[in-house]
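Take this structure, written in structure tokens, and hold onto it; I'll ask about it next.
Below is a slice of the complex: some chains, not all, each in place.
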Amino acid sequence: MSLSFLLDNPDMLVRWLDLFGIAVFAASGALTASRKQMDVVGFMLVAAVTGIGGGSVRDLLLGRSPVFWIHDPVYLILCFAIALLVFFAAPLLESRFRALLWADAVGLAAFSVIGTETALEMGVPGSVAILMGVITASFGGLIRDVLTAEVPLILRREIYASAAAAGAVVIVALQAADVSELVRGAVGFFLTFTIRALGLVFHLSLPSYRPRPGRDPDADKDGS
Amino acid sequence: MSLSFLLDNPDMLVRWLDLFGIAVFAASGALTASRKQMDVVGFMLVAAVTGIGGGSVRDLLLGRSPVFWIHDPVYLILCFAIALLVFFAAPLLESRFRALLWADAVGLAAFSVIGTETALEMGVPGSVAILMGVITASFGGLIRDVLTAEVPLILRREIYASAAAAGAVVIVALQAADVSELVRGAVGFFLTFTIRALGLVFHLSLPSYRPRPGRDPDADKDGS
């Protein structure tokens, strides 16, 4: 398929981006499983949860029942295949870790667009659509981290969920301005990807909350 | 709105208590984000998850689809506004930490009543309604703790989920005795609030399970 064919068929483009995002997130789940030295079933379980977890939470909250992968085997089989590939070829992938981070940025951008548009199609308010973009893009990774006892994604310093949020906000704003789905999707995609890419290259992070000087940040720690 | 007006309009009273509870739980989520020094998107995400998480799990399990906040933007916008407020004014709030604990006790009581009554309206068994009261009141905080790698709520010593359970049990008992919704809701609310308040003032906790003297509590630790 040529790129111009895909641009003439945005549904197919979205489909391929969706599968690409699932494959990339499944790979990140499988790599986590490799760090935790799991067995092959653990690889498959963590890969599946990471690949389809975000979209599943989105569908459950929106009342899209059953979730998107129940009646189409391609999603799970893709996750399982990636898990097996990583299990038997992880050293190869590990040496391509930087490449995977870039692929992950493409997946993040794709999921932010797909999650936001899926919600908008159901006529929900803009704030809800934005949250659905962020959830679709980040909850697979969050569930992965919880199940494997890793430091949760949102506690890490690098820009990640914020990049997805920026894309989702722009899509909602452009939809309100009657911009076509293809154009707003493209803008949201490249905005999320660019912000995440800048974070990767320059190790950028948004300004985080800092306690006022002279205060002990841990003083209230056992208060709640 | 005067209090007597609200008492004549219990639906509106419940609505305000619901929003109050969501605001308070969102604030507790945002304060957790401040302790973890997250960025502003992290604040908004954790505030939203904490404020609407308990009610979302309740709605999903009960089959109320989609969950309550999908078609009414006020819930999410409230959570996001609280998150921004805490992000830019957290030192102010931290010095009012005790006040927030009391507000949290009001939210806990409100959510226990609302969760139990929501379930009873659907004609579920009493045991299920009680669990729904406890889930509505405590799962937002549980998800907050899991996503931010804090010590989970139910592992802390102070009375919390138990206060919600007491209110839920009384509401189910009074419903079985044909007591009106307004009266049983008020009794459940004040019971939960009072128990939680006593816990706050006197640092009370229920008697917890203690291994028999002479046994090593960690002896079975790696057995399961």
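The first chain written gets the first letter, and so on, giving A and B; residue counts start at 1 in each chain.
The working rule: contacts are C-beta pairs under 8 Å (C-beta built on N, C-alpha and C of every residue); 3 or more make two chains touch, one makes a residue touch a chain.
The shown structure was predicted, so the numbers you read here are calculated from the model rather than taken from an experiment.
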item: Number of identical chains forming the whole complex, with 2 shown; value: 3
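The rule is simple: only the chains that are shown with their structure count from here on.
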item: Rounded Å distance, chain A centre to chain B centre (Cα mean); value: 29
item: Residues of chain B defined as touching chain A within the complex; value: 28, 31-46, 48, 56, 60, 65-67, 69-73, 76-77, 80, 87, 90-91, 94, 97, 101, 146-149
item: Chain B-facing residues of chain A, complex; value: 60-63, 65, 124-128, 131, 134, 138, 142, 146, 151-152, 154-155, 159, 161-162, 165, 205-212, 215, 217, 220-221, 223-224
